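Just dropping this structure here.
Shown here: the complex without one of its protein chains, the others still in place.
Chain nomenclature is as follows: A and B, assigned in order of appearance, with residue numbering initiated at 1 for each chain independently.
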Amino acid sequence: MDYYLVIDILGVIAFSISGVLSSMKKKMDPFGILIIAFVTSVGGGTLRDILIGFPVAWMRNLTYVHVILITTIFAIIFRKKLVFLRRSLFLFDTVGIGLYTVIGVEKGLSAEFPPIICIAIGTMTACFGGVLRDILCNEIPLLFRTKEIYATACMLGGITYFILLKFNLSSELVFTISGAVVIIVRSLAVYFDIRLPSVYLSHDHHP
Amino acid sequence: MDYYLVIDILGVIAFSISGVLSSMKKKMDPFGILIIAFVTSVGGGTLRDILIGFPVAWMRNLTYVHVILITTIFAIIFRKKLVFLRRSLFLFDTVGIGLYTVIGVEKGLSAEFPPIICIAIGTMTACFGGVLRDILCNEIPLLFRTKEIYATACMLGGITYFILLKFNLSSELVFTISGAVVIIVRSLAVYFDIRLPSVYLSHDHHP
Partner (left out) sequence: MDYYLVIDILGVIAFSISGVLSSMKKKMDPFGILIIAFVTSVGGGTLRDILIGFPVAWMRNLTYVHVILITTIFAIIFRKKLVFLRRSLFLFDTVGIGLYTVIGVEKGLSAEFPPIICIAIGTMTACFGGVLRDILCNEIPLLFRTKEIYATACMLGGITYFILLKFNLSSELVFTISGAVVIIVRSLAVYFDIRLPSVYLSHDHHP
């Protein structure tokens, strides 16, 4: 297995666990949980591959499906351990968007799209699985719920990637730093409760 | 018309009627009803064809659009008859997922995907149209609402298909038995109120 696939699989594991945690809150049965874990982990990459015009990754490589199955079974069995990690949904979701952002950017680059499109692809790859998870679990999507810095962190990670590309760094280093930027920016923003100012029409206050 | 297309058309009819019944509950106008019937019947197949990389079936063969139009008009005119059938939405939705599961599995096979991917494709083909119908009608998707055995029935039908393939049966027989498994499993589960146990974190009870 190459470095690239390893990272992809780590993202699949992180998002599968986030899917299991979300669906257990809704008291789903094991098959329902499996479906949510599956959709959460492959949703973003599926959108990415369809938009670019690539064959859909999880359909061509059974590793994805096996990893999702095993992760889901483990996450269900060890669910009480998972919950000892405070904010575990936050943790796995954040690692997931960090990894998927950079994978999306690199897939866009490999199809020779310009940087701004690659950043858009990376952001969508990262956010779409979680949006599907939240819609299917009847939650307001995380992306829009908390006014957290979420997609913004992905965009910053994508921008970091293209800045680092200008320096003479190994591709693993560029990948790792950009993914870490997403994770750190989102974590710091949540920890220090940093939000961007919201924009609205003043008369909306008195409708 | 070949056997294959006939089955596909039966699925389109079943899902169109389920779309008409759902949208009439929301007191939509005839064009709104037509759109819901259309989305419900072609949604799953569209997702399937896009994932596999096939041309989208309903765009290449006008039979689909004509069948949806005629079914919708008939279902609207004879809506009072439809309602005499108790649980008619359940009936048509269940026949629809039975037929679409096996069609999805076979399309996956024809593109030479391995069995587990074919079962995933079949389950998605069966469930996606109904999920769209429920989202557009502002219902919690059936798939997640009632904790019924729903996607699980589709997966069992898909597994049956690959078990039967090992025996020396005609393709029509394999198709028919697998589709029947989906319909019977879901019907029995609803009739006897059988559910799989739900999995949750115990402290979620006292949030």
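Observations
We adopt the following convention: a residue touches a chain if its C-beta (ideal position, glycine included) is under 8 Å from a C-beta of that chain, and two chains touch if they have at least 3 such contacts.
All values reported here derive from a predicted model rather than from experimental measurement.
Of the candidate positions B:T46, B:T101, B:T123 or B:S178, contact with the hidden chain is made by B:T46.
Residues of subunit B that touch the chain left out of the display are 24-33, 35, 38, 46, 50, 55-56, 59, 62, 65, 76, 79-80, 83, 135-138.
Against the chain not shown here, subunit A presents residues 50-53, 113-114, 116-117, 120, 131, 135, 140-141, 143-144, 147, 151-152, 155, 195-204.
In this text, only the chains that are shown with their structure count from here on.
Rotation angle, subunit A onto subunit B, C-alpha superposition: 120 degrees, expressed as a multiple of 5. The mean-CA centres of subunit A and subunit B are about 29 angstrom from one another, to the nearest whole unit.
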